[in-house]
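The structure follows.
Coming up: chain A.
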Amino acid sequence: MDATVQNGGRPAAAAPAAIELRGISKSFGPVQANRDIDLRVEKGTIHGIIGENGAGKSTLMSILYGFYKPDAGEIRLGGRPMTITDSQAAIRAGIGMVFQHFKLVQNFTVLENIILGAEDGRLLRPSLSRARGVLRQLARDYELNVDPDETIEELSVGHQQRVEILKALYRRADILILDEPTGVLTPAEADHLFRILRGLRDEGKTIVLITHKLREIMEITDTVSVMRRGEMVASVKTAETSPEGLAELMVGRKVLLNVHKAPARPGQAVLEVCNLKIVDDTGVERLRGIDLTIRAGEILGIAGVSGNGQTQLLEVLGGYPEKGSTLSGEIRVNGTLLSLSGRTCNAAERRRRGIGHIPEDRQVEGLILDFAAWENVAFGYHDAPEYSRGPLMDHDAIRRDAAAKIQRFDVRPPNCYLAARNFSGGNQQKIVVAREIERNPDLLLIGQPTRGVDIGAIEFIHKRIVDLRDAGKAILLVSVELDEIMSLSDRIAVMFDGRIMGERLPADTTASELGLLMAGVDPTFRQPEPLTQDP
Partner candidate 1 sequence: MDLNTVIQILDSAVRLMTPLLLACLAGLYSERAGVFDIGLEGKMLMAAFSAAAVAALTGNVWLGLMAGLLGSLMLSAIHGLASITFRGNQLISGVAMNFLASGLTVLLGQKIFGLGGRTPTLTPGAELEAQVTPFRIWLSGITGPDAAGWLTATPRLSDITLPLAETLRPVPVIGPLYAEVISGHSILVYVAFLMVPLTWWVLYRTRFGLRLRAVGENPASVDTAGVSVTRLRFAAVAIAGLLCGLAGAYLATGLSAGFVKEMTAGRGFIALAALIFAKWRPWGALGATFLFGLLEAVANRYPNLDLGIVTVPSMFMNALPYILTVIILAGFVGRAIPPRAGGEPYVKER
Partner candidate 2 sequence: EPALIFDLGGKFDKSFNEAAFMGAQRWAEETGGTYKELEMQSEAQREQALRRLAETGANPIVMTGFAFGDVLNQVAPDYPDTQFAIIDMVVEQPNVQSVVFTEEQGSYLAGIMAAMASQSGTAGFIGGMDIPLIHKFECGFSQGFKAVKPDGAVLINYTGTTPAAWNDPVKGGELAKAQISQGADVIYAAAGGTGIGVLQAAADAGILSVGVDSNQNHLHPGKVLTSMVKRVDNAVYDAFTNGVQPGVKVMDLKAGGVDVAIDDNNQPLITPEMQAAIDDARAKIASGEIVVHDYMTDNTCPVQ
């Protein structure tokens, strides 16, 4: 199955390939991340790479970028053999890379981040003013607008990614590698990114795109390679393949790409939120009066561009509103009023009331990366009676329980002693999902359940969420993936600027209608909401 495609989507006949990798191998200690890999990418094409979590995609691209040194193999660029010893060499060879986890300095401005490592001289001032000019040019050419004087921590992830792309372009990259660029983007942002990428390709630049989303592969790439367990299993023209085919190549079995679920049979109201407001410590109103109800046996999906209050909503419901913020309104679960401040407003108390929570960021909130998997399975429920023996924790009981959950959720490797850090993102997510779902909560809060997770795992996680609903539980699902929202939810609410813009049934709406709502436009009233904040 080792078909190497000779030609990309553009006619480039006999020209040498922009990138040619031959026999690349790389191991980390005992783990072989890449095994004898060949890859050929034509100039002026977009080449996709897909594969399960941990298949070796990021490693391969990091080698190309000089970030890791291969154990064996050869790199050719434009037909010429290159030794890329470090990232500086890669940059000089015209390679730019946007890493899965951005390499930006959080408290620097955009401009400072852009020139870092590519300054013109010893003093910053000339570099900064030149970069400002170049940036303006790039912004015009590629619709890459960012405020050069904003610090990174104040930017949305989408904008942070623009900065990463600008960094590469500023260094005049001809080859641009993007590692899971859309994992954190909203659909609109992703569309924008693809427009930019197409523009770059049309200018003759070569783009390598790592992604878990087959839709994106089909939409934008010219050719695609599939990796599995450190090996390259296929390279094909995108036009000659199908999502199902790719999925099967990738996972090694048939994958259901759509969720099958029975119609919902909603019962009593489990969660009732009434006029919930939050003002944060800087005085900005983050939630402006949220009203919503979720009943037993239904999934309420919340769509919206990230940063419109979803995070705050999840945090408040989860019992840990941001420090220094002021709350008002009412939250009831199963009819009981929850406190919004004070000693009884904490996550442990909420769990006792039957609220489970899969947080948006598994690595920062959901897991303690240095803890073993079994400890993470108890995390948050560590004072549960079945985990205790007198004043101490019953480790045997926890491990038994953890092993069983890991088994049921097909976490790989099924080793409950391994530190969470050493699982791939998809498997980390499965640990969190297992922990929360298996507690059988009356209400489950879910934030971005499948961010960065491979399709095999997505299929699995979606199925479990639906199972929980069918068991008569209420689910609040927050996701920036419209596909996910549309296919999982029984009702969809769209959040914009701290408000619910409207509610729709999945069958009665379209992606474009939701998109408008997400942008703060209510198409039914044909009257745009004011974009400015209330005084």
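The set was built so that all candidates are chains of the complex that A comes from, given by their letters.
Assorted remarks:
The rule is short, and it goes like this: contacts are C-beta pairs under 8 Å (C-beta built on N, C-alpha and C of every residue); 3 or more make two chains touch, one makes a residue touch a chain; residues count from 1.
Since we're looking at a predicted model, the values are computed, not measured.
Of the candidates listed (1 or 2), only one touches chain A in this complex, namely 1.
Residues 58-59, 62, 65-68, 86-91, 97, 99-101, 103-108, 112-113, 115-119, 121-125, 127, 167, 179 of chain A touch candidate 1 in their complex.
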